[in-house]
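Below are the structure tokens for one structure; questions will follow.
As you look at this complex, bear in mind that one protein chain is not there, while each of the others sits in place.
Each chain gets a letter, A and B, in the order it is written, and its residues are counted from 1.
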Amino acid sequence: MALPQPDGRRPAPAPVPFVILAGAGATFFVLPLLGLLVGAPWRSAWVLLTSSEALTALRLSLIASLSATAIALLLGVPLAWVYARVSFPGRAILRALTVLPMVLPPVVGGVALLLAFGRRGLLGGWLADVFGIHLPFTTPGAIVAVTFVAMPFLVITVEAGLRSMDTRFEDAARTLGARRWTVLWRVTLPLVRPSLVAGTVLCWARALGEFGATITFAGNFPGRTQTMPLAVYLALESNPQSAILLSLVLLLVSLAVLVGLRDRWLGTS
Amino acid sequence: MSLQAQLQARVGSFDLDVDLSIAPGEVVALLGPNGAGKTSVLRALAGLLTIDAGRIALDGIVLDEPANAIRMPVEQRPIGVVFQDYLLFPHLSVLENVAFGLRSRGVGRTTATARARSWLDRVGLGPAANRKPGSLSGGQAQRVALVRALATDPALLLLDEPMAALDVSTRVELRRELRQHLESFGGVRLLVTHDPVEAMAMADRLIVLEHGRVLQTGSPAEVTQRPRSRYVADLVGVNLFRGTARQNVITISGGGSLTAVGVTDGDVFAVVHPRTVALYRARPDGTPRNVWEGRATDLDLQGDRVRVRLQGSPSIVAEVTPAAVRELGLDRGDQVWIGVKATEVSVYPA
Partner (left out) sequence: MRSRVTAGLIAILLAACAGQRAPAAPTASTLTVFAASSLTDAFTRIGADFQTAHPGTTVHLTFAGSSTLAAQIQQGATGDVFASADQATMQRLADAGLVSGSPSIFARNRLQIVVAAGNPRHIGGLADLSRAGLIVLLCAPSVPCGRYASQALHAAGVTVTPASQEADVKAVVSKVALGEADAGIVYVTDVKAAGAGVQGVDIPARFNVTADYPMAVLQDSRQAALARAFINYVLAGGQQILARDGFAAA
């Protein structure tokens, strides 16, 4: 059976078992969303959603996830560049450590953060004494927790993009007189834009959904550290209806961004 | 504007040891088989390859001299490079590509755009200014790559296999065009290629490179008439021998000997054109001074000639007509007698 192609090419013949498996895969993702839509208490939706708790949690989630993404871009892109272009002793180990938050259970990540930045942590005590910076149980702490978990997604994606790009373009730019910074801004980064965008989106999405590290490191306090996922988890115990609605909000916000991005930005056109 | 370059570098599995100079006004082609190190030489001149020792000076200004710790970074060298795949920036328009060098060197946007546009007009690509490189044909892309390199008024123009990315039909026409552009360019011009026709069509002087070393340099005529390497000999299609001459008899390294005329004693190259090699079924009884037996290992029909590869002392390639092959009943593996007149052996000092 032939399927239409997105860019208008002639349809590609697809083996039937593949289509069936693909359909099963799609159902796997669509059903939970449908479940949420069906189980949501639509009548009390407006009241529940515009309650201050829900809006506060949403606001906090957006602040934390966007800040985390910004930090990830600022620190992660240079890191990705170093991994992709510079070889130095211990690079493999450092890179493995960077990927670690992706495979660690988030709660374990939270504990690690406490041991590093907590009151009695490696750096935390010093930060508190010298700069008066306290991270646990604060909004900045929530941002740190979320960044820790989400940044590796950006680093890995951008690194892959940098590795697979043709570095000869950078040579060409240099022969034309471009200095390093110009090469980076006008040639390298534009050429890896699909990876940059994909990495940023992945990072933001992961940051938005982060729970374990946040509740362990930053704790849970409405208005300060209670992000949406935490609000959902707690609401599930006392007010499941509210929990469903909050989950839907989170899901729809994420969906809106992902759909809005489309192929154009992800470079497949 | 001239270039003097001596460079030694270790590139992958072999060493590069090249001494070349380009005088003002001449177009030089660096010719050699793939893997000879031609692109490495170009990259070294551009500054993209680090040399271990040597000195590269452009018009007296030293670009690279490891011994004195002088190494001008790529972006500061007054060079223009046309890469083999052109490497036009896919995310920038044609106009932006051409203006790139100017903008990178600090020229204001308006001025740079204007100059880029005039360059594009010169090669007839003004209307394509706002298109993306991906939509250009091979020939158009080559022209854009050329003017992109020329837009910054470089002192040294390097071209890496400029015709390689084009299909054969466009090549001839574009070769002429490129030749014209090169001639109107005032700086030093170095072209790198593995295609001898291209080299001979576009250059005033050839430098033959093999295994990282310069084997020969001279005008296209000199090089082809007096090849000093198997590579060039094969390119031109002649038999090349190397040996020691003594009283008109050349003892060939590798086995066998050839008698020639008017030869000075010493180390020599001897060239025998395949056309002058005669083949016989039985030992000939006649004037040719050089007669020996050989075995036909390969028969290759090329157009209206047959090239016969013969193994013997020495081994040689003969070029005969298909009719002759038929008459002789010649087949692969057959033993034949080879005859070459002493006067047809062209000898020159090694």
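The rule is short, and it goes like this: contacts are C-beta pairs under 8 Å (C-beta built on N, C-alpha and C of every residue); 3 or more make two chains touch, one makes a residue touch a chain.
No experiment lies behind these values; they were computed from the predicted model shown.
Enquirer: Could you tell me which of the visible chains the hidden chain touches?
Expert: A
Enquirer: Given the contact definition stated above, which residue among A:57, A:215 or A:228 touches the chain not shown here?
Expert: Spelled out, the listed residue whose C-beta touches the missing chain is A:215.
Enquirer: Among A:76, A:106 or A:136, single out the residue that touches the unshown chain.
Expert: A:136
Enquirer: Return the single residue from A:173, A:234 or A:249 that touches the missing chain.
Expert: Looking across A:173, A:234 or A:249, the contact with the absent chain belongs to A:234.
Enquirer: Considering the entire assembly, which residues of chain A contact the chain that has been omitted?
Expert: Within chain A, the residues that touch the unshown chain are 114-115, 118-120, 136-137, 215-216, 218-222, 225-226, 230, 233-240.
Just so it is clear, only the chains that are shown with their structure count from here on.
Enquirer: Considering the complex alone, what residue numbers of chain A touch chain B?
Expert: Result: residues 166, 168-169, 171-179, 182, 186-187, 190-191, 193 of chain A touch chain B.
Enquirer: Give the list of chain B residues in touch with chain A in this complex.
Expert: 46-48, 73-77, 79-81, 83, 85, 87, 89-91, 100-101, 104-105, 148-149, 152
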